[in-house]
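Read the structure below first, then the notes.
Excluded from the complex is one protein chain; the other protein chains are retained at their positions.
Up next, chain A:
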């Protein structure tokens, strides 16, 4: 199911890039990086299948383009109980640019109360970024997708 969702996302991203290239042939090196106007920028949401509630924040409160930094991902059950035993994989990229993250971030520590430190995040250019967290726990497997604009 997770791979199914990923495939749909990839297809959507690819389709957007195709539309963009077709519409603006002269918009070189990646095309426009203006994200869709109705992009969901919320940092707290139900995961794709509703298995968890997930929220993210930069560990230091903010971050700078081009600098390596950490995020904290908080995972709860829909009833608000923290998920303490999750395994988390991190992925992402720039849908408009058809590339992934410049680094391979990893969840390196469980900080307690369902909070997980994700180290090694970097955004090397401005525009629309996606951070995707694949979350596995005895309560189920699901994926949380967050949009960011820089």
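Heads up, the rule we're going with is that a residue touches a chain if its C-beta (ideal position, glycine included) is under 8 Å from a C-beta of that chain, and two chains touch if they have at least 3 such contacts; residues count from 1.
The working rule: contacts and distances are computed from a predicted model.
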{"item": "Hidden subunit of the complex - UniProt protein name among \"3-hydroxy-3-methylglutaryl CoA synthase\", \"ABC transporter permease\", \"C-type cytochrome\" or \"Acyl-CoA dehydrogenase\"", "value": "\"C-type cytochrome\""}
{"item": "Chain not shown: contacting residue from A:101, A:130 or A:148", "value": "A:101"}
{"item": "Residue of A:72, A:89, A:125 or A:139 in touch with the missing chain, whole complex considered", "value": "A:125"}
{"item": "Absent chain, residues of chain A that touch it", "value": "16, 19-21, 23-34, 36-38, 65-66, 68, 97, 99-106, 119-120, 122, 124-127"}
